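Here is subunit A:
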Amino acid sequence: MQDAILAMLAKEPSHGYDLGLRLRRALGPLGGSMNAGQVYVTLARLEKAGLVVHERSAGSPDRPDRKVYALTDAGHERVTAWLAEVNRPKPDLVEFHLKLAAASASRLADPVELVDAQRRELLRRLAEAQRAVLAEPEGSTGGLLLEGIALRLQADLRWLEACERVWSRRADA
Partner candidate 1 sequence: MNVLQVRDLTKRHGRKHNLVRAVDGVDLDVPAGQMLAVTGPSGCGKSTLLNLMAGLERPTGGQVWLAGERIDTAGERALARLRRRSVGFVFQSFHLVEELTAAENVELPVLLAGGSPRAAKRRAGQLLDQVGLADRARQLPWKLSGGERQRVAVARALANEPLVVLADEPTGNLDTAATNEVLRLFADLRAMGQTVVMVTHDARVAATADRLVSMRDGVFVEDTWLGGGSGWLDGLFAMGD
Partner candidate 2 sequence: MGRLLLVSRLVLGDLRRHPGPAVLLVLSTFVATAVLSLGMSLPGATERLYLQTRAATAGPDVVALAPGMGGATDAVLTSLENAPGVVARSRPYRQFFATLTTGGGEARAIVLGADAKPGPIDRPLVTSGRWVRPGGVVVERGFAGAVGVDVGDRVAVAGRTFPVVGIAVTAARTVYPWAMMGGPGNGPSDGAGLVWMTEPDTRPLAASGLPVTSLVYLRMADPADTTRYMAFYHDTPNSAGGRVGDSAARVNSFTWQSMAHQDDVYLRDGQPILIIGGWLLSFMAVAGLSTLAAGRAAAQARRAGLLKVVGATPGLIAVVLLAEYLTLALLADAAGLALARLAAPTIINPSGSLLTADAGPHGGAVVMTTVVAVGVAILTAAAPALRAVRANVDRRPDHLVLLSRMAGWLPVPLLLGLRLVARRPGRALLHAGGTATTAIGLTVLLMVHAQPRDGWDLGGVTLADLADDQSRRLLAGVTAAMAVLAVVNTLTMTWTTATESRATMAVARTLGATPGQVTAGLAAAQLLPTLPGAFLGIPLGLSLHWFFGPADQPPTPLLWSVPPVLLLATGLLSVVPARLAARRSVAEALAA
C-alpha cells in the first residue's frame, strides 16, 4: 500500500482524494472495499518517514482538502527500488498488479518488462521445485508439499501470461 501510493505520486503531485480515486480505479472491482481514510493514514506515515511532503494549495470553497502531496528524493529512490524488486518469496497479486499500474502511469518502468522479469524468476523457482518433485519417489508425502508449490507457481505463471497479453496490448495502443 505504501509503495503503491508512493509510485502514484511519482507521476505528479496529487491531492489525497485524487490518490484514493486513482488507487480505486487501478484495483477495479476490488477497490470498492478500500477505506478512503486508509489513504490519509498512509500518507501521514509516509510523511513522517520523510518520503513525501505536502503543501497547502488554494482550493475551491467546496473542497475542504487543500493538501497536495509530492515525493521527496528519498521517496523517489524508494519507488525505483520497489519497481525493480522481484525476488519476494510470494508474489502478492494485488501488490504486483498495482506495481504494473503504477509503472505504466508513472512511466518509470515498462510493465511488460516487469512481467518478464517476474516470469523469469518464477520459472527458475518452478524449475527448482519441479526438479525437487521429480527427485522424490512416486507417492511420497514429502513430494506433496513440493507439488503444491509447483502448482502455485504454475498458476502464477499463467496469470503473468495474461498480464503480459493485456499490458503489451496497451503499450501497442
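As a convention for this text, a contact is a pair of C-beta atoms (placed from the backbone, for glycine too) under 8 Å apart; a residue touches a chain by one contact, two chains touch by 3 or more; residues count from 1.
A quick word on the picks: all candidates are chains of the complex that A comes from, given by their letters.
Just so we're clear, the structure is a prediction, and the values are computed from it rather than from any experiment.
Touching subunit A in this complex, out of the candidates 1 or 2, is candidate 1.
Partner candidate 1 is touched in their complex by these residues of subunit A: 89, 116, 120, 123-135, 138, 146, 149-151, 153-154, 157-158, 161.
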